[in-house]
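As you look at this complex, bear in mind that one protein chain is not there, while each of the others sits in place.
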Amino acid sequence: MITIGDPLARVDGPAKVTGEAKFSAEYSIPGLVYASLVMSTIPSGHVQFRTAAAERAPGVVAVLTPANAMRLPAPEKRLTLLQDDRVYYQNQPIALVVAETLEQAHYAASLVEPRYEAAPAKLDFLAEFPQSYPGQHNGEPGDQSWGDVEGGLRSAAVRVEQTYTTPVEHHNPMEPHATVAHWEGDHLRIYDATQHITGVQEDAAKLFAIPKENVHVTCLFTGGGFGCKGQVWSHVMLAALAAKQVKRPVKLALERPQMFGPVGARPRTHQQVTLGATREGKLTAIRHVVHTNTSLLEDYMESAAFPTRVMYACPNISTTSRLVQLNFGTPTYMRAPGVATGTYAIEVAMDELAYELKMDPLQLRLANYAETDPHSGEPFTGKHLRECYAKGAAQFGWSKRNHEPRSMRAGHELIGWGMATETYPGKNLPASALVRFQPDGRVLVASGTQEIGTGNYTVMTEVAASILRVPVSQIDARLGDSNLPEAPISAGSMSTASITPAVKAACEQARQKLIALAAGDSRSPLHGAPADRIELQDGKLVWTGETSKSEPFSTLLQRNGNRPVEAMASTKPQLDPKTPCHSFGAIFAEVRVDADLGTTRVKRVVAVYDVGRIINQRTARSQFIGGIVWGISLALLEDTHVDWRYGRIVNHDLEKYHLPVNADIPDLQVSALDIPDYKLDTLGARGVGEIGITGTGAAIANAVFHATGKRIRDVPITPDKLL
Amino acid sequence: MNPFQYERARDAAGAVQSVSPRSKFLAGGTNLIDLMKNGVEKPEVLIDVNRVALASIDSQPDGGVRLGALARNSDTANHPLVRQRYPLLSQAILSGASPQLRNLATNGGNLLQRTRCPYFMDPGFTQCNKRTPGSGCGALEGFNRLHAILGASPQCIAVHPSDMCVALAALDAKIRVQGKSGERIIAMAAFHRLPGDKPEIDTNLDPGELIVSIDLPPSPYAAHSHYLKVRDRASYEFALVSVAAALELDGGTIRSARIALGGVAHKPWRAEAAEKLLAGAKPAPDLFQKAGEAAVAGATPYRDNGFKVEMAKRAVARALANAGGVA
Partner (left out) sequence: MPQDFARNASITRRECVAVLGAAAGSIAVPQAASAAAPADTAGTHSVAVSLRVNGAAHSLQLDPRVTLLDLLREQLGLTGTKKGCDHGQCGACTVLANGRRINSCLSLAVVHDGHEITTVEGLAHGKNLDAIQAAFIDHDGFQCGYCTPGQICSAVALLSEARHGDASYVTADLSRTGPADLTDDEIRERMSGNICRCGAYPGIVAAVKEAQADWSSASRSKGGQ
């Protein structure tokens, strides 16, 4: 039998390695037509169109522009939906062509002639700082301070004051966003690449002013999301709008360049960090001022100052966040929003402080270890970071490190070792799940969550199998359909901590019903057994202590009307949101920098995590690794190059927008302490999806400094910056 | 992609006869189809030459090797004759693109690769003299980290993207082409153009000419050559700077040297002054540094690509050291 934590291989693995797994663009409906978007090529203004050539092109069904697109009952400014002629940013969807074939749609879209009336655009990030304004992130204010920061800095023996920047990054999941939409009367069917089927359902219902039940959303597999598929974007509703207008099912798959602007990005950050410390390395004050860009369509705030509030014991902390409005695609949540960028800045600053103090960077962290929440003084739900530091340092061989920069070399290569602290909040959301014992001997476990690569089919199967003590091979996990019990967005490292308590509760309730049925069935060998003496073992109901008295649950159900026994459970967060709940980790990295050519390659990484209980060792490991790969990418590769004269992205493709390739990634040694945190949820898991990227950028930047003596404060650290 | 008429050519003569200003030859397609999808190339007729028998790789009586224009890049790089006699070329080809792309891409197509300049590849930028003559150069005062430091003009600062061609330049390859009036040979050095005031023309190929082979002369450089590619990520990326370096060593002396650079100019850039400086000298790190300096003499960087001057200098020195075994 399987136990929670076992490295069960992905139950959807065979579907994924054979091509059987069906992604959203892969559904066809009889009569399907193809849509292709026309994108803006100015950053601000108004647009009208000449469409005659496009309309004449072979196969064209419709050319939709603001002039003829249907008026939506409840349009939303955040989404550009052909409801007006405004252009807010480059690469905004401004028109749409529907044609019989994909080739015809693409070609006809190229024939649509936009006529722009350009307006002044806000494109100078730094120049707009005086107009910046405060913001919030998920309801948390962007500004929070305590103690006397100025006093703390005045009394400091050592100060570090630096500015760190991170560029606009684009999520670029390998699966481009795609929607297939189809109307039957006032019922809307949507197949969408999403991290949140319920969100799509609710937004569609609102925009088209139809009941939520009239919208049926399916997404069995999401080809990666990392935040950009968490919200509904223009193309989803444009597909639905087009389908309504042409009265045929419409498929709209974004082209890769169309994923640079209309579907969110991690905004640029400009972070001023000031640290004050005693000669012994005790922090006396931290000041963290963050400016990030947002759009004219909505305010999204990258919460880069937030991790500073929880990382180190310090009596005087001030965190400030300012939004800078630009005529540029709207930013959104991207893997470890705020924390990936914020930990980069604060953890490089800590490294700089360690060098000011001539102190080992790990010792500096230990000297400022936060035993309790630095602001409230409340204890964490569970924090074992000290063990992470110790285990990681030992595994890496950190004690052998020479503190001096440029102290290690092999031929042309300068060798550097760096480390950083990692952190991510532990949170969860309401969720529901259904568990059904079927007369055919199978168990259905279902929840309207999503599989974005984190392994939800597997985790749901593993939790159900281990709780019910039914073989994995008898369990069918179902998700990704809005007709299933509602579950939250797959984001914020919250899925496991949200879904598994609901699955657990549904399992327990369904099992109670099954047991009651058996005990009350005069034809069952378990008839008359006290409920607390009946248990499931290997798919059989067993009278404990009376081993001869047992029967498979399928036999029981077949005898009782051949009907299933099921339970649906809904669970809510059990933790007071004010209680400090955070995951932590420690990461150690070795880089090799070519002394002459400036190229940096990561040689090895050791990371140890305190993330509560691990539900599946195999899939959790993959998420840690994935997070670290993202951190390497943040440190060395990813950068959205913009020609700010026009606000147009120069590298809106996968050739010049650099994601790491296989050759960029070394062996990554990851492990978790696996100490359950039952305060957050009944399974004790805190989530593993995002912590891996946090701290990683800093550990690598710090290793580059150790290798070269050069402190690069604007990632990515590309060869030109090290020459 | 615009609609086009598709034709298959059976042989080179047929291909050359049927070509017109409205048509383009289609070989591997890795660049042409890409540009057609972007709306940068809009041929009305595609003449598929993939079935023309020009894919063989043969030893020549003079000890050289003839590379068929339609031999795939991967087959060329892995051909025993190339690996033995021109490892510099194998290395250069293998440093480029990905295995999948090298399986599609042909030698002739590689020679005709167009620049990866974003202002050229994205019609959303209105300025590009190469795409739309007379429209201006978007890169000149825009994002130009990837652009030329040598041989550029105010009309165009794009670079040639090929790795293979850098090695071919160092190896003094000859390009055999066939036109309606017969065959002719173009020296590699004269094959690609500098932009001047006609950046829309990449090469000295006449309209309608088909590349039939790349002829490599016998080479004294097989034992001491190196292709060095510097880029942001470890693989699957065009060069920031690349260097093909080859030395002919005679005892402790350099008899002759060949150096070509990629990623720095509108064409593979032969560093003849650096080669002269090396000839007759003894290999040594400071000599290689001087060669590096000579290779970038007269370089003109722009806003974002100043680093390329220093990087190219150091890359030349490193490539020579690797080639000469004096790392």
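Letters A and B name the chains as they come in the text, with residue numbers starting at 1 for each one.
Here, a residue touches a chain if its C-beta (ideal position, glycine included) is under 8 Å from a C-beta of that chain, and two chains touch if they have at least 3 such contacts.
This is a predicted model, so every value here is computed, not measured.
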Residue among A:113, A:140, A:202 or A:255 touching the omitted chain: A:255
Selected residue (touches chain absent from view) among B:97, B:152, B:186 or B:214: B:97
Of A:173, A:539 or A:647, the residue in touch with the unshown chain: A:173
Given A:70, A:665 or A:723, the one touching the chain that is not displayed: A:665
For subunit A, the residues touching the chain missing from this view: 9-23, 25-30, 57-59, 100-104, 107, 172-176, 180, 182, 184, 187, 189, 191, 213-214, 216, 218, 220-224, 226, 253, 255-256, 434, 436, 444, 446, 451-455, 457, 473, 476-478, 480-481, 483-485, 566, 568, 618-619, 621-623, 625-630, 653-655, 659-663, 665, 667-668
Subunit B residues that touch the omitted chain in the full complex: 1, 3-6, 26, 29-30, 33-34, 37, 46, 48, 50, 74, 77-78, 80, 83-84, 87, 90-91, 94-95, 97-101, 103-104, 229, 234-236
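Heads up, the rule we're going with is that only the chains that are shown with their structure count from here on.
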Residue ranges of subunit A touching subunit B (in the complex, touch as defined): 39, 41, 58, 90-91, 103, 106-107, 110, 257, 411-412, 596-599, 601, 636-637, 641-643, 645-646, 648, 650-652, 655-656, 658, 660-664, 716, 718-720, 723
In the complex with subunit A, residue positions of subunit B that touch it: 1-3, 37, 39, 116, 118-119, 122, 124-126, 138, 141-143, 145-146, 230-238, 240, 307, 310-311, 314-315, 317-318, 327
